[in-house]
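First the structure, then my questions, so here it is.
Here the complex is missing a single protein chain, while all its other protein chains stay put.
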Amino acid sequence: MKARLGPLGLATVLLLGVLAVVTACAPLLAPQDPNQPDLFNALAGSSGTHPLGGDALGRDVLSRLMFGARTTLLGPLFTIVLSTAAGTVLAVTAAWAGGRVDAVISRLLDVLFAIPGIVFALVTVAVLGPGMTGVVAGLAVAYTPYVARVVRSAALRERNLPYIAAAWVQGRSAVAICSRHLLPNLRPIIVAQSVSALGFAIIDVAAISFLGLGVQPPTADWGLMVKNGLDSAVRGQPMEAVSAGVLIALVVVAVNLLGDRLGRQEGDLR
Amino acid sequence: MSNDLLVLDQVRLDIPAGRDWRTLVENVSLTIAPGEAVGLVGESGSGKSMTARSVLRLAPPGARLSGRIEFDGTPVLDLGPRDLRALRTRRIAMIFQDPRAHINPVRSIGDFLTEAMVTHLSVPAREAHARAVRLLADVGIADGERRMRQHPHELSGGLLQRVMIASVLAVEPDLVLADEPTTALDVTTQSEVMAILDDLRRERGMAMLLITHDLELAAATCDRIAVMYAGRILEVQSAETLVQTPRHPYTTGLMVSRPSIDRVAHRLPVIAGRPVAAFEAGAGCAFQPRCTQAGPECLTGRPPLRELAGAHVACVRAEES
Amino acid sequence: MTEILVRADGLQKVFGKDMVAVDDVSFTVARGQSLAVVGESGSGKTTVARMLLGLETPTGGTISVCGRVRQGRAGSAERRRRAREIQIVFQDPYSSLDPLQHIGDVIETGLALHFPLTATERRTRALELLEAVGLTERHAVMLPRQLSGGQRQRVAIARAIAVEPKVLVLDEAVAALDVSIQAQILNLLADIRERTGISYVFISHDLAVVNQISDTAIVMAAGRVVERGPTAELLRTPQEDYTKALLAAVPRPGWKPRRRTPSPSGSPAGTP
Partner (left out) sequence: MSWPLFLARRLAALVAVLLVASFLVYGLLYLVPGGPMAFLLGNRSGSPEQIAAIRHEYRLDDPFLIRYFGWLGDALRGDFGQSLVYRQDVSDLMSTRLATTGLLVLYATVIIVVAGVGLGVLGALRRGTVDAVISLVNSIFLATPTFVVGVLLVIVFALGLGWFPVFGPGAGLPDRLYHLTLPAIALSLGSAAFLARITRASVGEELRREHVETARSRGFSQSHIVRRHVLRNASIPVVTVTGLTVAGLIAGSVVVENIFALDGLGSLLVRAILQRDFAVVQGVVLVLVTAFVLINLAVDVCYSLIDPRLSPGEAT
């Protein structure tokens, strides 16, 4: 697998690796305290101590980007873990049981489908109040049908293959067939699907933070930095908005590339 | 011979596989006279289907096609796009194995049948429609008017294959390439479709290259048969003599290993091993590893096709079997 | 009088509201017998096979295997017991094996479900079974995609006979194979029957293959049994028009394809 990564793939893995390290070790790596206002540095441009300048309150933009990686990336990651788990369980149950169980689950998913993800997240935020919990909970529920629909149709196709029937005829239990045969064969699809959903989740979570409904100040977050950066830009200093915005785009590009690659590998194996 | 309709001479086809090339067809030479039916028989990987596609230059994208293909005196491999389209339009037509995949599912049967007449032959739509209905009648579809309005998913496989045949008749080509035209069909339907194809082809004096894995079917409907294995032709004979006196051990093996409805063998005589494609074959005769007659001389070079008592056979030990 | 292993009585299967796939089909399979179920697509022959295995539930009629009537959904213990009675080999050798499961594992999983063997015993037994179908130790560590179609079909056969069933259903098991491979598998099946005395239910559209492998046959069309009898007799002196037509359509020396007189609808039975 590694051998077929290619230069673009390598760059992707490298970028995501660096991000993971920065996310984990932000306190060790950040040059400044991300929450320390410094009026002399307010809306300042690039300098030796502040490579990316300062925000409206004079906080170090680079340090805030480093710390911001945590909320910006961990939120979506939780969202995807939750929605993939829920979606897979629902999908495999529906595909295996068929009949009425399938019908009930499918209708449930249809209803969730009718509510756009970000709107659903806004509603949960309205209920739980602004903050990451509401955003992750809302998006996790909203993303579940997207995972479930893809996995269900794949599971249905797989479930009707003779090798599953053969295992059944041999007397294997339903649980064993699902866990030993069905899930391993669905794994590539599930992984590819959840990685590409991760790209969308990063965008949605950042957008909600941008609206001021996600992560609350003074915690650093890329979406929030774009929002604050817009005000700074109007006052003549676009560095904060541009750096945070470009970083979000870069991460999503990397995640999407990874998703494509995984999807294609899945196609090659078939 | 100058009066051959189609001449294949040392035709070779390679397709790209990563950085390598994979040979699918290797030095195939074959002729078809006007009005003649030739069967090209082989198992999977033999390259029979790719040979037929090569005639129309329908090889997969990136493929390398070499050798000489001459149709009615014209070198097909040298044709420009316009002339190639003209050749495909009026002179050579192809019938595919799976009509359900090979007919556009979102267009009606009428669209499918009249499209070529209207586009290529500039037949007015109304007349094309009337002709299409007549063609449907020719292939045994009586309620043509209704069928013309239907879509492929509303027709059975057998009916669709007849529609495919009708579409070929519409342009009255000189040569029909039929690629496993009945393999996807039930036996009774196969008999019917094959009979229709055979009748109409003879009536109109069209030549046919029938690609099939079924030696008996080829023998029943073709004048001559070529047996392919691993991208090469191993034997060419008239259909009549081939079934009586097959010259190549592979042909013999194919014939005796197929069970029959007339007799029961305690054990079927088998050809050991599995069929290989051209790029999988080692040096020497490609069939040698599976051949019961093989000797040391079979390991040196691919045996060329040579004449033997009215047949052409690519086996150095053909006289002994 | 030989023991009757399978007794199907008045089998019926209706899909949805009114799609009658199988209608009033009855037959028996005795110990050591090879019964062919012959028919074209849509005849209901595969549905019969699936009902025998419990993969479909009949809407009418009864199936009894080894003297016990099969009814309703079975618990896991009951399913394991049934597995020892009847097994199946499917048509498509490509999708009948788990693409991620090693060949040796395929066989061992079946053994582990049914026999109290140690890991070593299981491995030895799996290798014996692979050898019995013409494969070697080398194949045991391979994945299905490394095997040819014929080899995969051998694995599927080994998997089925591993649990030592009394009846083996072969659903078009040689239809997808090349002529030269088909003969090898037919011989293998004949060997296995000779050695173990297993019974076959051989589902096929191919009369020549049926002639080779079966001693009794039923001919199905549109879900019903049209004709039945000893295979040799059935093929030599068919009584029903449908059987005759089926037989007349098989290419053989001296055969010519024949056009039936164009029917007004122009379509064979079963088409819209």
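Annotations for the structure displayed:
Order of writing sets the chain letters: A, B and C. Residues in each chain are counted from 1.
The criterion applied here is as follows: a residue touches a chain if its C-beta (ideal position, glycine included) is under 8 Å from a C-beta of that chain, and two chains touch if they have at least 3 such contacts.
From a predicted model like this one, the values you see are computed outputs, not experimental measurements.
In the entire assembly, the chain absent from the figure touches the shown chains A, B. Of the listed residues A:I115, A:A176 or A:V191, the one in contact with the hidden chain in the full complex is A:I115.
Per the touch definition above, the residue from A:A20, A:V104, A:V175 or A:A249 contacting the chain not shown is A:A249. For the chain left out of this panel, the touching residue among B:R12, B:K48, B:R88 or B:R274 is B:R88. Looking at chain B, the residues touching the absent chain are 56, 58, 84-90, 93-94, 96, 98, 101-108, 115-116, 119-120, 151, 153-154, 167, 171.
Even with one chain removed from view, chain A keeps its contact list with that chain: residues 110-111, 113-119, 122-128, 130, 199, 203, 206-207, 210-213, 223, 226-227, 229-230, 233-234, 238, 241-242, 245-246, 248-253, 255-257.
Keep in mind that, in the parts below, only the chains that are shown with their structure count from here on.
Distance from the centre of chain B peaks at A, each centre being the average of the chain's Cα atoms. Centroids of chain B and chain C (each the mean of its C-alpha atoms) stand 32 Å apart. Chain centres here are Cα averages; for chain A and chain B they lie 53 Å apart. Centre-to-centre, using mean CA coordinates, chain A is 48 Å away from chain C. Against chain C, the residues of chain B that register as touching in their complex are 43-44, 137, 140-143, 154-156, 158-159, 162, 186-192, 194-196, 198-199, 213-217, 219-221, 243, 253-254, 257-262, 264-272, 274-275, 290.
Within the complex, the chain A residues that touch chain C are 161-163, 165-173, 181, 184-185, 269.
Those residues of chain C that touch chain A in the shared complex are 53-55, 76, 79-83, 86-88, 90-92, 95-101, 109-110, 113-114, 156, 159-160, 163.
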